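Heads up, the thing below is written out as structure tokens.
Excluded from the complex is one protein chain; the other protein chains are retained at their positions.
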Amino acid sequence: MLTATLALGILSALFGLLLGYSAIRFKVEGDPIVEQIDALLPQTQCGQCGFPGCRPYAEAIAAGEADINQCPPGGDSGIQALAELLGVDPKPLNAEHGVPQEKRVAVIDEQTCIGCTLCIQACPVDAIVGAAKQMHTVVAEECTGCDLCVPPCPVDCITMVPVKQDIVTWKWPYPESDTRPIVIARQA
Amino acid sequence: MTYRPVVISAVFLFLFAVIGSGLVAFTHDNTAEQIAENQRRALLRSLNELIPKDQYDNDVYADILYVHDSELLGTDDAVPVYRARKGGWPVAVVLAPVAPDGYNGNIRLLVAIRLDGTLAGVRVLAHRETPGLGDNIEADRSDWIRGFTGKSLNNPKQDHWKVKRDGGAFDQFTGATITPRAVVKAVKNTLLYYRANGDKLFEQHPQENKQS
Amino acid sequence: MRRLMVSILEQPLKIPGGLSLASNKAQSLREPLRQAPIPERLIVPLSQHIGEAAEALVGVGDKVLKGQVIARSLNYISAPVHAPTSGTVTDIGEYPVPHPSGLKGVCIVIHADGHDTSAATGLAMDNVFAADAADIRQRVREAGIVGLGGAGFPTAVKLNPGPQRQVELLVINAAECEPYISCDEALICCCTQDVIDGVRIMQHALGATQVVIGIEDNMPRAIECLRDGLARAGSHDIRIVPVPTTYPAGGEKQLIYALTGEEVPSQGLPADLGIVCHNVGTAAAIARALLRGEPLISRVVTVTGAGVRNPCNLEVRIGTPMAEIIEAAGGYTDQVSRLLMGGPMMGISMPSDRVPVIKTTNCLLIASREEAPPPLPASACIRCGQCTDVCPARLLPQQLYWHAHAREFDKIQDYSLFDCIECGCCAQVCPCHIPLVQYYRFAKTEIWDQERQRQKADLARQRHEFRLERLEKEKKALEERRAHARKGLEKRPKAGDADAKKAEIAAALERVKAKKASQDAAARNIDQLTPEQQARIAEVDARRSGDGTAGR
Amino acid sequence: MSELALILVSTVLVNNFVLVKFLGLCPFMGVSRKIETATGMALATTFVLTLSSVCSYLANEYLLAPLGLEYLRTITFILVIAVVVQFTEMVVHKTSPLLYQVLGIFLPLITTNCAVLGVALLNVQDKHGFLESAVYGFGAAVGFSMVMILFAAIRERVAVADVPAPFKGSAIALITAGLMSLAFMGFSGLIKG
Amino acid sequence: MDFPTQSSPYLPVANNLSRLMTQVMLGLIPGALAMFWFFGWGVLFNLTIATLSAVTAEAAMLTARRRPVKATLLDGSAVLTGLLLGLALPPLAPWWMPVLGAGFAIVFAKQLYGGLGYNPFNPAMVGFVVLIISFPLQMTLWPPPLGMHTGATLGFVDTLQMVFGGTVPAGTGLDSLTMATPLDAAKTQLGLDYTWSEILARPLFGHVGGYGWEWINLAYLLGGLWLWRKRAIHWQIPGGMLSALFVVALLFYIADSDAFGSPLLHLFSGATMLGAFFIATDPVSAATTPRGRFYYGAGIGTLMYVIRTWGGYPEGLAFAVLLMNMAAPTIDYYTQPRVFGHEEQ
Partner (left out) sequence: MTAYKDIVRDGLWSNNVGLVQLLGLCPLLAVTGTFINGLGLGLATLVTLVTSNVIVSLIRKLVRPEVRIPVFVLVIASVVTIIELSMSAYLYELYKVLGIFIPLIVTNCSIIGRAEAFASKHDIGRAFTDGLSMGMGFLLVLTTLGGLREIVGKGTLFSQAHLMFGEAARAWTITFVDDYSGFLLAVLPPGAFMGLGLLIALKNVIDGRKEKRAALVSAAKIESPA
């Protein structure tokens, strides 16, 4: 019994030394995964995920504090990309955080706008231009359609309109004559 | 760089190893005998099926001898021979030969031979024959293997130690001739071995050529 | 300058894959090419081809003359639009255009005055064969000429291989491999001289040492016409090579392979091999422009199919509504079931006959139910591999299908989706009736869309990060100011005001700077792209808009 | 030499660890959704399995056997394995971030891959020598890797198949594994003994 | 005027699934007839029972999955699965074996994966393997290929009674009605240290292969070649499989002609030709790239030889096919053809 405890004890003490030493010797910092997650998020910066912007959400996912199904603008394809990156199962979007909507942009009714600058402060990507007390407009190419400018407006002059589809942005539809249901990749 | 954590981890692992192995060692010490006893009893149970308990009075498990004969016993390894005696007189030997040409490889047997060269019984210890075809050699599945009891090299005649399909005296199974053929051949070989070496088997004392 | 050796093979090769299809050209070739009547109202789309849309130069109510520029090109890869006849501009607005989406595009509507009065275009040159290549290109460009054989790529661009490349071989594509279409054959037989002149102008402009006309061997009459024409013109250096009749031998890459045995590199151009390929119609259009001063305002269109009474080839003004052309060909028969622009393999189906003819409309196929039946129900792919056998690009169509089906857009690109020329061979042979080409188109447009979204997301990320930085700075500035102010209050109560003001000004300056920087950043975002990236973006853009106008 | 080759063939095909011996099934099911991850896991396992097979042989031969402590085998072996894994992970993480990206997340999983302990224990049971242990470990790992990668390739196809809803995911994956082991039954009897 | 729209191409499509499957069934006829000739009514019973069960199982699963039943059944793939399984089973097999095998094939190997086109494994072979590992006894009971002309095969009624009632006709025993197949027997005899020349001298063997079996294989070969002419199958799989089998067998035969069967024997015995042209070619579960198909076939040929020669089963086709099914996705992945305009990898 003594030999047993001693033999194993010494063996593991040696191992302990080895591991303890290597823990210090081979310490690594930094976490590139955040960047990779962030790159997959749609950057709408709408905060629907419950975090102030996409990057904080990315950090939360990396830290294991947030689930991957909280970003409505990213939709199912976004969740799938995340699932693939992180090697977990995709799951349906958490409806608590909203539902995916078609792409929209903000339009300011130029007649009603009083130039209060509140919307400018709300816009996460500085897509609204205009000085104080002047009429404001939205730079449509830069607007991410995040809705954040709508509530602050005191005169309700901002409306979100769907992005119009034209010949350039038109996409061929998924063939429907195929009788089988559409399989979203890799749910199995 | 401080090495305190290194030492702490080492100590930690050490402690757990000591406690763990201590407990295990303690259990081991308390169960070792029981385990050895179990092993003994397990073998004895098989042996007793072949040689009834009342026919011998020695400690068969300990009265053991190891022999070699790759030709007749089917394996290069040492084959254990258990010896049953009554009042010091030899009664029977139990060998554990191998039938090497089963359908799926080795079939390990236990062959009990009385002093006069008749079979006290044959059992299969381990085999990998096809379930449903070849496994009828198991005593649990069919009586075929019990058919050896009482047979000897004279009964049937030595050249009838074959399956019926090959012109012998032993049944084969439907669709499976190889397995019974292999077993019959191995049993016959064991008997041949006994005929050649039977007298020697009781001579040596167990301690003399114990082998592991 | 790199010299490339290309040689024309003695015996043209068989292209990989491909199909033998019933040609069905005879019915439209029964009568010679004739003019279609000029309709009362022409609808001229501003975007008719690959590349940027043109910008309208006229307003509603303006009078225009035939051949007058009504929209100019702003971009290198773009072409101007000319008035197809004289008349009045009655509207500039959105009208349905020939595009698979059935969406509308901006068009100029002209009411013809019936006089068909020409404008002076100044395109004609006195001595073309002595002229500078750049001058020729400029005029080709001003004439609004785009490739008439396929995607409608601006011809002037293709005539300019760039300083690094030397064009050795000019391939004239007269293969016309798709069933039903016979516009090139009609043109060759009718205007042989124009074709030959055009070819020689191109040869001159490109400085090509060899010229070959690739033509399918089932068009003996056209080959005859060309032989005669060339002999008459004394152009003995121009070779005519009949290639085996296989669909799609007329595809640019396939034709070049058949003639020279060279493969145009994936994602590359024929010019990488020292080859340029033009359609015969394009050649004729160049001849008309540079010799007679006529810009591209009309083209030959095959009107055929069991759904039209008198199949024929017509010379049609751009902007003519399809209904009028069908009328000119005797009108619909009662078998009509489908209207296709282009051939039965690559054409696009039109939701209505109100859409106008554009520069790339080579054929109107008014098909009966037998000729173009409704799609059969599809079942899952059984991997029979018949599609692989016929794919001229040597792709694995079934693999592309599986990934498109599952929306695995990364993987589908590993299988070279973008090398698919959408020829339709695979879908034609699939025993499971899978609409394969539509899957590929779906995947392609989806990938382009993702690319756009990604670029947009990158921009948004930059802008957001920048804003955060700015806010941070402002906050710091504010805190500093406050601290300063507090200090000031303690020490020099009076001076605080001035400081605060200063700080405010500083902050304002900061903001302005920040804003500027942000614009810079945005600008850099485009600047920093490598040439390849830029080229790719241009390519993507071009292809996207090309969808509308080309036969793709 | 032929002895070693026989061991190799036997562990890779005939007695495939995963499909015949039922060892290492959790990673086999868990990380075979994509070919890339399966390949990563396969590489990591091959390395660890071979190394720990050798290490535990040494531990058994030079520590446990001389001291008569065979009953401490399980503890010792698993300790050796855990340490080998942990150590490998730390070293790889530091020295080759690229390799770590490929293998990193799989390494801790290997500790609980019972194929690793299984190899160590079977080495003892079958009385393998040093070289045999190494080959046995390596063969087991190759067999594991092979079926894992093939399995992943099939699963990628099955993932886009029209599988009935209750069977989507792990159920159909298990049935696939079942059919694979059905196919592997064909190797039975190939090597007798 | 308005028109319906769709994506190109528009031409009518001549090819369809049921035509393909029908061609394969037609291709089976010569081989099936030959088997009927040599083995008697049992073959027909197997075919009928297996096909009916396969179709029933398919219909049941489709109903349960709420998929169109009639349209799917008409594609003929279930029938084909049943036929191929039926041809692989020993004639005189009790009725419940084809039922069980076909049911297993359709339910587990096909419908659970989503039906036609999705199954990674060859359904018929899954059914066969399930049967052979579960009921090795019944699966090795082949009647001798006596041939109808000798009048020695069992009559219709006797066969009926045997298949459904399990009753052996009076005056015979199971052992006399059945015997080991040539491959099986050869394996057994080799185990007894007979040489091939001795074995081949037995009446069980004909000119090049097993007696009767050589004709059956020839018939399948003819049907297969017809299929190839009809472009229902590609040459690579049968080509790869037969050439690999031939080459491997030849190598061993040259090395020791007493211990290893001749290449021709391997080509014309057992299920070689049926396998090469009708089973290995199942497109759904095979490799699909042109090069991949060849390797796939070669893999089957090699594995088949290995299992026949050293393995525990007399015929290795089914296992070889399933093993290569496993590898097919990976083979496809690594044998992509060079795309037009791409550099050689």
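Couple of notes before you dig in:
We call the chains A, B, C, D and E, going by the order they appear; numbering starts again at 1 in every chain.
The rule is short, and it goes like this: a residue touches a chain if its C-beta (ideal position, glycine included) is under 8 Å from a C-beta of that chain, and two chains touch if they have at least 3 such contacts.
Note that the coordinates shown come from a computational prediction; the quantities given were computed from them, not determined experimentally.
Within the full complex, the chain left out of the display is in contact with A, B, D, E. Among D:Val12, D:Ala82 or D:Ala134, only D:Ala82 touches the chain that is left out of the view. For the options E:Asn15, E:Thr48 or E:Ser134, the residue in contact with the chain missing from this view is E:Ser134. Residue D:Asn113 is the one among D:Ser56, D:Thr88 or D:Asn113 that touches the chain not shown.
Residue positions on chain B in contact with the hidden chain: 5, 8-9, 12-13, 16-17, 19-21, 23-24, 27-28, 31, 34-35, 38-39, 41-42, 131-132, in rising order.
Mapped onto chain D, the interface with the missing chain covers residues 19-26, 28-30, 71-75, 78-79, 81-83, 85-86, 90, 108-109, 111-114, 116-118, 121-122, 125, 165-168, 170-175, 177-179, 181-182, 184-185.
Although one chain is not drawn, its touching partners on chain E can still be listed: residues 108, 130, 133-135.
By our rule, only the chains that are shown with their structure count from here on.
Both chain B and chain D are touched by A, E. With respect to chain B, maximal separation of chain centres occurs for C (centres as means of Cα atoms). In terms of the distance between Cα centroids, chain D is separated most widely from C.
Centre-to-centre, using mean CA coordinates, chain D is 34 Å away from chain E.
If you average the Cα atoms of chain A and of chain C, the two centres end up 37 Å apart. Averaged Cα coordinates give chain B a centre that lies 43 Å from the centre of chain E. For chain E, the set of residues that touch two or more other chains comprises 7, 114-115, 118, 312. In chain C, the positions touching at least two other chains are 100, 375, 377, 379-380, 405-406, 408, 435, 438, 441.
On chain E, the positions that touch chain C within their shared complex are 1-13, 15-17, 19-20, 71-72, 75, 114-118, 231, 234, 283-284, 286, 288-290, 293, 332, 336-343.
Only residues 101, 103-104, 130, 132-133, 174-178 of chain B touch chain E when the two sit together in their complex.
The touching residues of chain B, when paired with chain A in their complex, are 1, 3, 5-14, 16-18, 20-22, 24-26, 28-29.
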